[in-house]
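Yeah, one chain of the complex is gone here, protein chain that is, but the others are all in their spots.
Our next item is chain A:
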Amino acid sequence: MEKFTNSPIEQRSTAMAGKGRGVGAFTFNIEALGIGRGSMPDSRVGPMPLFPNIDFKPVPLKAGEEEDYMLALKQEMRGTMQRLPHNIKCHANKAEVERYTERYLKQSQLDDANWTPDWSLLPKELMPQKKKVVKPVKKKKAVTISRKETEAMLTKLDELEKKDDGNPEKSDDETEKKKVNEGEEEEEIEAEEYDEEDVEEENDYIDSYFDNGEDFGGAGSDENVDGEGTY
């Protein structure tokens, strides 16, 4: 059997030697392919452009009744399938802000979100397990305990800071809110917290300027006798 005249190593060396002589040197006779050396297109510099220029513009789309109808069908189907309960949305977004729209969604739409498939056609392990209910209850209790503590502290601080009438009203509000909070989920608790802080926030207005009629005549307030007149 004849030895191969060009073993791979020798081929490489000839190629590399060829590179010294000229960039477009090939290891085989290029004429056999019918492509002359002069007719080579320019060598590529850099990666292909993302949107290369094409010589021929594409044919326009078919347009007719059928196509329009199928287009409408497609867009409707997309919209409907996004509203079905099969479309599982990420729950992470819900907790951040309680959206204005969610308060006004009809209850029926929210109920649709719970879809029960036909369990006889699915493997048993995909059914949600009932044990899971225990966990959130524990979590809630833990949460409400800590909320009670923080609320107690906040009320004490507020009572120390603030002076007169606002107090009994505010503490009533807080106890009401405590009762409401115990029954709610975490998401609402965060919203409520925000509301409470709003209420308890110290603002620039001096309380004594608020004239609710009880201060008239200075009854029950010793500090206003000296300088500040009642308006």
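Rule of thumb we're sticking to: a contact is a pair of C-beta atoms (placed from the backbone, for glycine too) under 8 Å apart; a residue touches a chain by one contact, two chains touch by 3 or more; residues count from 1.
Heads up, the rule we're going with is that contacts and distances are computed from a predicted model.
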item	value
Record-based protein name (UniProt) of the chain missing from this complex, from "Alkyl transferase", "Sof1-like protein domain-containing protein", "DNA-directed RNA polymerase III subunit RPC3" or "EXOS4 protein"	"DNA-directed RNA polymerase III subunit RPC3"
Missing-partner contacts on chain A, residue numbers	1-2, 4-5, 27-29, 32-36, 39, 41, 54-56, 58-59, 61-63, 66-67, 69-71, 73-75, 77-78, 80-82, 84, 86-91, 117-118, 120-123, 125-128, 132
